[in-house]
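I'd like to ask you about the structure that follows.
Here the complex is missing a single protein chain, while all its other protein chains stay put.
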Amino acid sequence: MLKGYTLPRTPRGTSSLAPKPPWHYVGNALAVEYEVNEVVAATFLPDGLDLVSSRCVAYFIEWQYSSETKEDFLDPVCSQYRETIILLSAQFAGMPVAYCPFIWVDQDVALMRGLVQGWPKQMGSTWITRAYDLPSKANPIIGAGGKFGATLSVKDRRLIEAQITLGELTDSLPAPNFASAVNVRYFPELAAGKHGKPAVHELVQLKSRDVVVAPIWKGEATMEFFDHPYMELPDLRPTSVGAGYRFSFALTVDDLTHLRDLRTNDLAY
Amino acid sequence: MLKGYTLPRTPRGTSSLAPKPPWHYVGNALAVEYEVNEVVAATFLPDGLDLVSSRCVAYFIEWQYSSETKEDFLDPVCSQYRETIILLSAQFAGMPVAYCPFIWVDQDVALMRGLVQGWPKQMGSTWITRAYDLPSKANPIIGAGGKFGATLSVKDRRLIEAQITLGELTDSLPAPNFASAVNVRYFPELAAGKHGKPAVHELVQLKSRDVVVAPIWKGEATMEFFDHPYMELPDLRPTSVGAGYRFSFALTVDDLTHLRDLRTNDLAY
Amino acid sequence: MLKGYTLPRTPRGTSSLAPKPPWHYVGNALAVEYEVNEVVAATFLPDGLDLVSSRCVAYFIEWQYSSETKEDFLDPVCSQYRETIILLSAQFAGMPVAYCPFIWVDQDVALMRGLVQGWPKQMGSTWITRAYDLPSKANPIIGAGGKFGATLSVKDRRLIEAQITLGELTDSLPAPNFASAVNVRYFPELAAGKHGKPAVHELVQLKSRDVVVAPIWKGEATMEFFDHPYMELPDLRPTSVGAGYRFSFALTVDDLTHLRDLRTNDLAY
Partner (left out) sequence: MLKGYTLPRTPRGTSSLAPKPPWHYVGNALAVEYEVNEVVAATFLPDGLDLVSSRCVAYFIEWQYSSETKEDFLDPVCSQYRETIILLSAQFAGMPVAYCPFIWVDQDVALMRGLVQGWPKQMGSTWITRAYDLPSKANPIIGAGGKFGATLSVKDRRLIEAQITLGELTDSLPAPNFASAVNVRYFPELAAGKHGKPAVHELVQLKSRDVVVAPIWKGEATMEFFDHPYMELPDLRPTSVGAGYRFSFALTVDDLTHLRDLRTNDLAY
């Protein structure tokens, strides 16, 4: 009997790339709200979702992760990763939801946990300015005037540059937010004749729990998306840039809600 | 209508991590035949497969890839990757097959194409001695006496070191061989209560086509597997090491055969 | 007239790998005090230094850097790096000093600034557990019981694993300390016959300024150095492990003191 939540499945089950949930996360995030061309953004939504506004958010997050049974953070190469997330403002059956057209991480374990959740993860290099609680020219303050930068590069091409100058504390997280995003789980067939008939194709909603958020700083932001020869991120580039945010938060993932089987459009599968 | 063979699926379909097959590959391989503890190796096999011998092969391959419609090799960061593959000698319904308990690549596109084929891919760092057709102390000859090395490291731990000294040309590839390996396609559920009930869990056999092999050199080999705190590769370490090989080859992948649905044990699904 | 503090020197001088000092640094450090074989450690010291005790410290630091004229931390791939430092307890002319036999960083700009200071820097992969100020299983607390790990890997081999459990606040930094280390600046000749007659070979003492240290946590530690086929770090492995530390600090570098020209043993060059 092989064991393991994902491949590779092995006799003791201690080798699988992602272990059995729950998965615990804590992160420092920069976020930038921006507007996108609504006509274009609407074409990025899967069946079952409709665009509700031109508002997007780009998140840049420096994560630390732990499984339930092992203090993964003590071997941090197995625990830490960085991520860039793009979210659109959508609705499902009248309920406002976030939808993610693009997301990049820099560790395989994060990629695998993401695929299981329906995040369309690829590998990318995200860099985020860090705050240290000390006066130094090497270090922005976490407070009014503190300046933070973030960049994303994929396959040796820089795709996004953002910069945020903190202004004041706020009670509101940026919106849309990823904690209950609606994703598409998708696993294709390779057998000849079935390349367009996936084994799994379903709309799901994440159910993060134990979400804790530290004080949220808000301020001004700039952000630029660069050209790419075929990857469609530039189609979602900012038409205007809104507020920037910096905050820390934690959450746990071990569940999701099935919304619709996109192979059959069945809602109650 | 979103398009794309894998996530992310987008309006033009040019952003998906893996494009629609066929996928064309060419590689330089080092391979080491070795014996493993049969009792242990048998416990690594999925339902439906039985161990037929203690013979294993470790492959170390430097690949270049291209899709059908784009000359990916002209942007080589999107095309090249390195891979380590471990293969066991199994049988399915009396037919001898290769089964892969562990495999590592160093690019996300290779990881995604692998998951679709049922390869249990993780990210790892493989290094392989290169031959250049010039006399130099920096360079082994491709011929009798030529010495080649290979290493695998995963998450900052070195796991395998191998060394091969070429002896003579041979007509036989190492066995077992990966071109028609039997893999397990596996995609788990995340909804609470279903963590052990995967959406996809099936035994499949690869159908590589247009396989071309260049002259095969065979010789002596050494190989060592190092300890790991929880990853089970060391359980499959060599009890003895046999021949080493060096060869180049090309193949195309766009099909596979479904052998058994491991959720139901249905053979004709 | 070409400009630039280091190569490459160019017309505008904005391309050199390291810009003109001052260089501003802020970092989060884990440190482990340990004892080493004194007879062995003494053989690692350059002319002019003598060993004063078996006490060593291994530092693992996550840095952010900025030059004087540019907010480098806003393009963090150009500013952030991680470092592992080994320090021995030595004396120069009766004055207690720290001496560094081995140090690893993960960015070229840090490597170049280091060579100028006489740090014997090589590239290596350092990982350090991060603290986030939130309750989460993914996150140690900065307080009694908080557990932190650090690892060093070089050229795909893991060389050091350390773990610290915080106990109580302390007023004392670990000793020896790197802020005023004594280093050897060394730049060899390549002309035939001069390979053993360096162009620069001198003992220098660092003069860090504006050093600021945040609260220092102290506790218990474990640490292991792994074997290596030829690199001599294992010769300096712990015979016993003492206290562990976690603290943040900032400093600025733009000066050093020449102690002795090791080509001539001239003290007043």
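Each chain carries a letter (A, B and C) given by its place in the written order, and its residues are counted from 1.
The rule is simple: contacts are C-beta pairs under 8 Å (C-beta built on N, C-alpha and C of every residue); 3 or more make two chains touch, one makes a residue touch a chain.
Only a predicted model underlies this, so the values are computations on that prediction, with no experimental measurement involved.
A.B. asks: For a quick check of understanding: of C:6, C:37 or C:53, which residue touches the chain that isn't displayed?
C.D. replies: For the chain that is not drawn, the touching residue is C:6.
A.B. asks: Based on the whole complex, identify which of C:46, C:149 or C:238 touches the chain you can't see.
C.D. replies: Counting the whole complex, the residue in contact with the absent chain is C:46.
A.B. asks: Looking at the full complex, which residue from C:89, C:117 or C:252 touches the chain that isn't shown here?
C.D. replies: Touching the chain that is not displayed is residue C:117.
A.B. asks: List every residue of subunit C that touches the chain not included in the displayed model.
C.D. replies: So the residues of subunit C touching the missing chain come out as 2, 5-12, 14-15, 17, 20-21, 43-44, 46, 70, 75, 77-78, 101-103, 107-108, 111, 115-123, 155-156, 184-188, 190-192, 195, 199-200, 204, 230-233, 235, 253-258.
A.B. asks: Touching the absent chain: which residues on subunit B qualify?
C.D. replies: Against the missing chain, subunit B presents residues 24-28, 62, 64-66, 68, 71-77, 79-80, 125, 127-130, 132-140, 147-151, 153, 161, 163, 212, 214, 248-250, 252.
A.B. asks: Can you name the residues of subunit A that touch the chain not displayed here?
C.D. replies: 125, 127, 151, 153, 156-158
Just so we're on the same page, only the chains that are shown with their structure count from here on.
A.B. asks: Enter the angle, 0 to 180° in steps of 5, of the rotation superposing CA atoms of subunit A on those of subunit C.
C.D. replies: Best-fit rotation on C-alpha atoms: 180 degrees.
A.B. asks: Approximately how many whole Å separate the CA-defined centres of subunit A and subunit B?
C.D. replies: One centre to the other, that is 30 Å.
A.B. asks: List, in ascending order, every residue of subunit C touching at least 2 other chains.
C.D. replies: Residue numbers touching two or more other chains: 125, 127, 151, 153.
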